[in-house]
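Below is one structure, written out as structure tokens, with a few remarks after it.
Yeah, one chain of the complex is gone here, protein chain that is, but the others are all in their spots.
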Amino acid sequence: MFDIKQVYEPMCLKSALEIYQNNPHLTIIAGGTDVLINLRHGKYEEVELLSLQKIKGLDEIKILEDGTIEIGALTTFTKIFRNDIINKHVPILAEAAVSMGGPQIRNIATIGGNICNGAVSADSAPALFTLNALLYLETANASRTIPITEFYAGPGRVKLQPGEILTKILITKDNYENFKGKYFKFSNRKAMDIAMIGVAVLLNTTDNKVNDLRIALGVSAPTPIRCQEAEKTSLGLELTEENMKRISELTILDAKPRDSWRGSKAYREHLIKVLTYRALRELRGNK
Amino acid sequence: MDELKRKISFNVNDEQVSLEVDIRTSLLEVLRNELHLTGVKQGCGVGECGACTVLIDGEPIDSCIYLAIWADGKTITTVEGLAKNGKLSKVQEAYVNEGAIQCGFCTPGLVLTTTALVEKGEQLTDEEIKREISGHFCRCTGYQKIFMAVKKVLEDK
Partner (left out) sequence: MSYRVIGKEVKRVDAVNKVTGKAKFTDDFFERDMLIGKVLRSPYAHAKIKNINVDKAKALEGVVEVLTYKDLPNIKYATAGHPYSLDPKHRDVADRTILTDKARHVGDSIAIVIAKDELIAEKALKLIEVDYEVLPFVLDPEKAMEPGAPIIHDDRPNNVISSVGQEFGNVDEDFKNADYVFTGEYETSVVQHCHLENHTAYAYMENDRIVIVSSTQIPHIARRIVAEALGLPWGKVRVIKPYIGGGFGNKQEVIVEPMVAAMTLAVNGRPVRYTMTREESFIATRTRHAMKFYMKTAVTKDHKLQAIHIKAISNNGAYASHGHSIIMSAISKFRPLYNFKSFKAEPKTVYTNLPSAGAMRGYGVPQIFFALESHLDDIAKKLNIDPIEFRMNNVIQAGHVDPISKLTVRTFGIPECIKKGKELIKWDEKQELYKNQTGEKRRGLGMACFSYFSGTYPVCLEVAGCRIAMNQDGSVQLMLGATEIGQGADTVFTQMAAEAIGIPVDMVHIISTQDTDVAPFDTGAYASRQTYITGAAVKQAAIEVKKQVLEIASRKTGLKVENLDIVDGKIIEVGLNRLICDISEIALEAFYDRIDSKPITSDTSVNVRTNAIAYGVSFAEVEVDMLTGQIEVLHLINVHDSGTIINPILAEGQVHGGVSMSLGAALSERLMFDERTGAPLNNNLLDYKLQTIMDTPNIEAHFVELPDPTGAFGQKSLGENPTISPAPAVRNAVLDATGVAFNKIPMNPQSVFEKFKEEGLL
């Protein structure tokens, strides 16, 4: 049994937003794979939940007229991983999705929940950071859009206003067209694990020269981050062995991994470099 | 106390069930304690082992981290619902024949995940088979015979 005092189960988004507006102390629960585990570990007492389970229509993936990919916040990781639009246009996100937990968790955990719980190890975050994903946030009477790169506030903290619910994730066409991507999740196990390091690399080249390179890291700082220095330096560079090594080395200027029993700072820094290099090598192909 | 109770109905193993559940309970607790479907096992209570897996609308889900009230309107299959008229399902037969069972605690969950795979009917590589059943820990078998059972039943289809 969970230490729950009340569960609201609105049938539509509008009613969810209204309930939340009137009861900002509620804890939002979507797939439940974080909230219920935290409850089991005694992190909440007599919690009041606002369950989004019964809301329809927020689990769809579509391409809008301008080519923007729209992902409903309640879309499960399984659905993302199996979705044709995702696999065709942003396969890096499919890679990230299937790396998360195990099948049963992916069948219920939502991408919105993964973003909003603010975990530094969130498997969707590095890929979404490279894609410059936009988050569409709604309250009962307003809405706003914020880049995911500005959404995180610290470990386990995101910039949601009272009464605000993440409803959609948007990826505009200029952020995926002509890009190739690679996500490396480094963990001790090949399944059912959390990342020791996550490295997402998104690359756009012409004749092996970098037009646009984006490198995002998970578990490398208090929030997921982009490697600004490496990205800036890479512009216009040819992806030679030497340059790929150089770019990989520069990731360390932005990464601030910490020492913990899950992995040392030194090892994490090493992995960031190795995995960035390997991602570049793979994306570049045989040159 | 009544505000902690909620009436729900769902289909479990081809039977329609209506009951009042405590909003604080997991689906696992309702299946085991109210409906006595004790084939649903608890190994960790936090979605890390897969022993509590049931099929909800055909998808394998950890019932230990699924609120019972969410089952309202759903179709649920537990291991008790697989054998029909006393005859084992193909998946169950494969587990028996391949020697994929030892202590039996992880078996119900694995059999259900395998059943979902068979029903989806996709062609899977060995790696994909492993990925699809990777949400189940088994400490007895080293997974070898489980893998063979799944592979066999997917091929025999």
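We just call them A and B in the order they show up, numbering each chain from 1.
Please note the rule applied: contacts are C-beta pairs under 8 Å (C-beta built on N, C-alpha and C of every residue); 3 or more make two chains touch, one makes a residue touch a chain.
What you see is a predicted model, and the numbers here were worked out from it, not measured in a lab.
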Contact partner of the left-out chain, one of B:Arg6, B:Lys74 or B:Lys130: B:Lys130
Candidate in contact with the missing chain, chosen from B:Val12, B:Ile56 or B:Val111: B:Val111
Residues belonging to chain A that touch the chain removed from view: 1-3, 42, 102, 186, 188-194, 196, 261-264, 266-267, 270-271, 274-275
Absent chain, residues of chain B that touch it: 24, 32-33, 36-46, 48-49, 51, 78-80, 82-83, 88, 92, 95-97, 99, 101-108, 111, 130-131, 133-134, 136-147
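Criterion: only the chains that are shown with their structure count from here on.
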Interface residues, chain A side, partner chain B - complex: 1-4, 6-7, 9, 29, 32-33, 36-37, 40-41, 51, 53, 78, 98, 101-105, 107-108, 190-192
Chain B to chain A touching residues, read off their complex: 3, 6, 22-26, 29, 45-48, 50, 53, 59-62, 65-67, 69-70, 113, 131-137
